[in-house]
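Part of the complex only, each chain left as placed.
Residue numbering begins at 1 within each chain, and the chains themselves are lettered A, B and C in the order written.
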């Protein structure tokens, strides 16, 4: 993975933004673009430059407080919900921060004989890629909740892929090995190859489409409590949900906000922006179920994946022999292992080469702003 | 299981209550004793008498609305948080309701050739036993949060059992079968015997004591974020938690409320009233972990269990081939399968013969008012 | 005012309650009957017996904590919202507390030469009378929010008085004196007789009826924002209000809960249970306004008053030269002088001889559970 290319990729997406767009936070979980640009840079400065560069001078002593996300070991920080309250430092100052840190990193990377350093750089770049995806989804959230539905870029739609040749894949019962076995980078939560017993099951090689989901809506599913988990039913009623995020019924026809503007829903395109409760209810309605993360992993070679993060029916919990690193980086994944569900695959917003078939993404079951989809099993 | 004996058991516990105690609801999740007495009766009336007794006359037409707990299929109901707002119907009227329904049930049970009916009665009695346990824990919550700490019964302490001979049990890796295989009553969530692969592990045959937990507290564990899951750490800080529920430090010594009044904490007695986050943090502090529900089940024959509900590191999710019943009774267990953790075993408040080694209890990871405990594994 | 008679009056009302009714708190502002019985007794114990009886032995050392309402000077106390969480001390124990304190008071009152003591006793009895009224309104709130609408007493309706001979009273502009000028008991907030200038105005000698208010509702008033104050409009929409408290439309006809049960609304009876925002909107709809508290006081001789607390258009603020007493009793009235509106008159639930034409009652503009009414002026 090339440091320069990955870092440039982040800025490339931002080219379409206006300056005001960089500063806004619409909801707690979606950070301002300016914050993503600074936080990813802070990650390199904090965990690499401060540790490896002798007498390193930090760019700005306030930035540790401003741009730490959730690392308790790295000190106090701005509340997540207050990230959008800070018009300053300005976008320009943050771009200078990136330039400063990149220059120092380039120097440091001239000599990469230190194996631990290489590991940290790989982690930093994978971390940057995760924020590249969040940049996309957070900007979509901001624009999709603006009453005038701004166009981000007319050529950047992200939800127009279609499915072809849906088929059912059969897997035989038995003991399988799961977990990352390669030699490249992976996250700590994928490690610890271990055996699992899996029963016979069938899984579809394609994802659910908008057209299928429109049938689900039309059947009255959002008011049929028997389809929903208890917490899902509470969520539907509390928020008066009746469709995926970004969908609006106008003149009796479903439309959705895309990054290229408001459009009619394409029935053949792959469904997106549903949460775990909706995925589970849809499967219930079909008389099927969601696959577990292990079923998914075992079947993955035969699946057509990569356009949506796919909700599994597995809670996000540690693998046997899960090892938490010491210090701040130990907070990367492990501490979130409660009340989250695993998503497998990757989405159209995921950076190229970022994911793999052992990758364990995770979100609260209520969240919909990622490009999430449904794969059925039975 | 004997209908009369189980029903009488419920009233027996109530003998120590004053009339005012029957009506109070201190917190949403703990219902008034009066409500438990009525709701368990409503269960028999609704699912058995109305279905099996020709021309059955209901005791009071308001009671379906008042005493339905969470069955959407059974119609509208009083909000859970409002159960304690109703001083009427009075306790006397509810005792009449029990007498009325019991009389009808006795008549019906003279002829029990109908297999489905027997199943429903068994379900009703197991349901009654679950509420017997809730009666105990809800009354403890009410008294334990009263500033004058009323004594329920001087001979009814429930938290004084000690541990002896703690040993480590070793289990070999392999494929095991889990799930209920017997021919007696069990819940739907235990059905579907299936294979699981389990790695080598060790598990303690005894539960953690108050003394061990006092060391954990004394080490500063409640202010060391590295021990806690992210949501656990938020919970600790939001509620300023520094000890198990019912514990109070007085004159530099730990005391706890028991149903026989406020007492010094017995260091050799088994720890109770901690939640999943505390259990997980304690295990982390010990350099160990909680067992999964399958490890627990496989090892159960060698374990000393039955005094505390034991937090496992398994999320409450459906077994392969889980079948949800149609109608209201399908809401009994299945719809709660999100954001809950499985507890195995049984507690001192569990009714005799109610639990078994395949029993899957489940609660939110924040809850502490049940008699919960910690068993360590590695 | 006779100590014994006033104290007995409190118990007389309670005769119609069941034991469970004594313990329940449905909403923060409405205390359980048991609490009223104890708190009024605590008032005599704390401010009189402890101060005047040498070596007085308090009945129970916990009761200061349990039954202090809002007197910071009298120490810590149970949160107002938790008054209904305490099933113990039992009603019986509180009745013993009353008997104990009454016996001590009777002894003390054999010699009443101390002027300050007499003043305190008078304050204690007036305080008891205020709680007699709250007992009525709090019990009505509890029963009126119980889905089965229990009958308190078939002969105790309280909202059936009619109006006769509505006329307009004209008052001439000029300087008038307001404030209490008598020699009997009054509250500190009525003292400080002072001059006010009042313009010409007209005021109705009678209160608005249910029939008039039904016309207001039927005109669509609850959805016409132009009639409402901004905060009133927010209140209407947040709580989806469309009628006075206790009103229910059944089979297209307005009913209301009364202490003698659910009844059809009597159109000729005097309106009750509206808040300041509703009173103000009704006046706006009529092209009139509410009187100020001084207009009310100046006109009072010519008015027919005493069945409802009448919302005025005056904020509850100190009179010129208002003197706050030192210590706990200085907290009786003065500290509530913000964000409250003055109500004048008295209601059917007010104890006999408790009110007078200079009496300043006060509530938040949102509150409706008192027997409140509307008098129009222009």
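By definition in this document, contacts are C-beta pairs under 8 Å (C-beta built on N, C-alpha and C of every residue); 3 or more make two chains touch, one makes a residue touch a chain.
Computed from a predicted model, the values in this text were never measured in an experiment.
K.L.:
Could you work out how many identical chains the complete complex has, if 3 are displayed?
P.N.:
All together, the file's complex is an assembly of 4 copies.
Here is the rule we use: only the chains that are shown with their structure count from here on.
K.L.:
Assign the assembly's chain-to-chain touch graph to one of these shapes: line, ring, star, complete, other.
P.N.:
Graph shape here is a line: each chain touches the next, no loop.
K.L.:
To the nearest 5 degrees, please report the angle of the rotation taking chain A's Cα atoms onto chain B.
P.N.:
Angle of the fitting rotation, chain A to chain B: 180 degrees.
K.L.:
Looking at mean CA positions, which chain is nearest the middle of everything shown?
P.N.:
Answer by centroid distance: B.
K.L.:
How many Å are there between the centre of chain B and the centre of chain C, using C-alpha atoms for each centre?
P.N.:
Roughly 44 Å separates the two chain centres.
K.L.:
On a C-alpha centroid basis, what's the spacing between chain A and chain B, in Å?
P.N.:
36
K.L.:
Please work out the Cα centroid separation of chain A and chain C, and write it as a whole number of Å.
P.N.:
The computed centroid separation for chain A versus chain C comes out at 57 Å.
K.L.:
Quick check: what residues of chain B touch more than one other chain, meaning two or more?
P.N.:
Answer for chain B, listing residues that touch two or more other chains: there are none.
K.L.:
Which stretch or stretches of chain B touch chain A in the complex?
P.N.:
70, 72-73, 173, 175, 194-197, 199, 225-226, 228-233, 276-277, 289, 313-315, 317-318, 320-321, 330, 335-339, 365
K.L.:
For chain C, which residues count as touching chain B in their complex?
P.N.:
Residues 18-24, 26, 34, 62, 65-66, 78, 84-91, 142-143, 145-148, 150.
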